[in-house]
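Supplied in structure tokens, the structure appears directly below.
Removed: one protein chain of the complex. Kept in place: all other protein chains.
The chains carry the letters A and B, assigned in the order they are written, with residues numbered from 1 in each.
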Amino acid sequence: MFKKLIDNSAAKSPWLFHINAGSCNGCDIELVAVLTPRYDAERLGFKLAGTPRHADIVVVSGPITAQSKDRVVRTIEQVPDPKVVVTLGSCPRSCNVFKGSYSVVGPLDKYVDIDVSIAGCAPKPEAIIDGLALATQILKEKRGAKE
Amino acid sequence: MEILIKAVYILIFPGLLFATVFGLWLAGIDRKLLARMQKRVGPPVLQPTYDFFKLLGKETIIPANAAKVTFLAAPYVGLISLVVTALFIPIGGLQAFGGMADTVVILYLMAIPSLAIIFGGSASGSPFAGVGVSRSMVSIMSYELPLILVLLAVGRAAAYGGYTTFSLEQITVIQQLTGPFLLDWRLIPAAVAMLLVIPCEVGAHPFDVGEAETEICEGPLVEYSGAPLAVFKLSHCIKMFIMTALFTALFLGGVTTGMLWLDVIIALVFCTIVTVVSMTLTHAVMARFRVEQLFKFFWTVVSGLALVSLILVWYV
Partner (left out) sequence: MTYDVYMHFPVLAIMALFVGAFLVTLSGKREVLRNIIAGAAVLIALTLLALLIKPVMVDGEIITYWMGNWEPVNGYAIGIALEVDALSLFFGLLVAIAVACSCFYSFQYIRQDDARGGYFTLYLMLAGGVMGIVLSGDLFNIYVMLEVMTFAAVGLTAFRTWNPNAREAAFKYLVVGSIGSSCVLLGTALVYAQCHTLNLAQISALIPGRMNPTMVLAFALLFTGFGCKSFMFPFHPIAADAHGAAPSSVSVLISGVFTKTGVYGIIRVSYFLFRSMGLTSMQTGLVFIGCVSMFVCVTMALNQHDFKRLLAFHSISQIGYILTSLGLCTALGIAGGLYHAINHTLFKGLLFLTAGAVLYATGTTYLEKLGGLARKMPQTAALFLIGAFSISGIPPFNGFYSKWMIYQATFEKASETGSIGYALVTVVCVVTSVLTLASFIKVGQSVFFGQMPLEYENVKETPLSMRIPMWIMAALCVFTGVAPNIMINYVIGPATGAVLNFPGYIDAAMGEGYAAATITDTGYLAEPRLLTIGAWNPVNWLLLFVVVLAAVFLVSILGKRDRGEVNCAPDSKHAVFFGGEESQYSHVASGDLFWGFKHNLRGYLGFMSKAHSGVTNDYVLWGVTALAVIILYCFAFM
């Protein structure tokens, strides 16, 4: 009965949950910049959720330290389906300059499937919005794929 | 025929469908105007609707050590009792089910949805929810004192033949004779207090200590996902509608043009304006209160305003 409404809404209200997996905070403040009046991601329906249970998109930044690995994997697992995992910046994909450190066990794709990667150190807000917009399309596809 | 009209009342006009649509509209207006006040473009007005339907399509996760029945039933009980409460409030002279509940009953009926959130969160077994439960309860304790003072002040102002009243019908009728209570200088402090009570009752920023997403992961809602969360978000929107409609009935009632449909539309416009003034403005200009500041603020400043009004109404 509401199939169409639900399918259409799936892409229009992406709620983000942000996980910092040992990031230098550079990407994190760029993500916050996306929500400021200048870029205003809320016009696309983006909202920061307080808990993984409410999230549609999980944004991971940082090179996945040994300490954070289990927590990141567990938190991503706790997000209800359909969900999209987005990596923010170069670190989660390649461990960036931290590669080879005794405390870094990345990249993230060793542990979970990644849907969208936003490159850059740190990425520009425009790039982030672009990546997130792509993520919303994947979200909609995943919702459709379930039928 | 009688039953058909009642059914329309319950399911369509002030009831289920309309409360849902109008509540979502108020929430959308709130978010849009908030964004405009912050020089943002803001989400479309339909954004809360999208959120609601998206959540319906999501998976519902029940935490492994939750009390399942309470966890799942709580949102629905809260929503339904809200819809029923919406039927009791006169909207621009239209009383779907008049003479069934007075102001004090509505005060108590409005506690049921808050309780639903509290017990639902409590049943999830999360410690974040535990802290949220504690904070939500403190915010209920905070606003009940000023709210009852406001209701008593209005009840006294609407006294007829020496008899004070709790009856919403009588309050409406008296306002038709004397003009809206908002124009009565003695009741202005009470109206201001009520405007501050509305966001606290609804659980809107800056009084949303119980559901603070940055501090305690949305408190009682931390474990909710999917349809139950959608229902809670919808309840939040309907609460906005009910509280603003209550304000309209208490302070802006009795504006009549002679045509019922026009009266209703005027009342709905009033509801929207009250939402903007009481919720959007406070959200835009204030940061979130700490829980003990909230309690202090409501038991001193807001209650003081309401008490001043009560004393003025009583003796002047």
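Points to keep in mind about this one:
Here, contacts are C-beta pairs under 8 Å (C-beta built on N, C-alpha and C of every residue); 3 or more make two chains touch, one makes a residue touch a chain.
Quantities reported herein were computed from a predicted structural model and do not represent experimental measurements.
Among B:Leu33, B:Leu46, B:Ile91 or B:Ala123, only B:Ala123 touches the chain left out of the display.
For the chain left out of this panel, the touching residue among B:Leu149, B:Leu252 or B:Ile266 is B:Leu149.
Taking the complete complex into account, A:Pro52 is the one of A:Gly22, A:Pro52 or A:Pro123 that touches the chain left out. Against the chain not displayed here, chain B makes contact via residues 7, 10-11, 15-16, 56-70, 72, 76, 79-81, 83-84, 87, 97, 99-105, 107-109, 111-112, 115, 118-119, 122-128, 130-131, 133-135, 137-138, 140-141, 144-145, 148-149, 152, 155-156, 159, 162-167, 209, 217, 222-223, 226-227, 290-292, 294-296, 299, 310-311, 314-315. Against the chain not shown here, chain A presents residues 1-3, 6, 19, 51-53, 68, 70-72, 74-75, 77-78, 80-81.
We adopt the following convention: only the chains that are shown with their structure count from here on.
Separating the centre of chain A from that of chain B, both taken as means of CA atoms, is a distance of 34 Å.
Across the interface of their complex, chain A is touched by residues 31, 35, 38-44, 47, 49-54, 56-61, 128, 212-214, 216-218, 221-226, 229 of chain B. Contact residues on chain A toward chain B in their complex (touch as defined above): 2, 5-10, 12-13, 15, 37, 40, 42-45, 48-51, 53-54, 56, 78, 80-82, 143.
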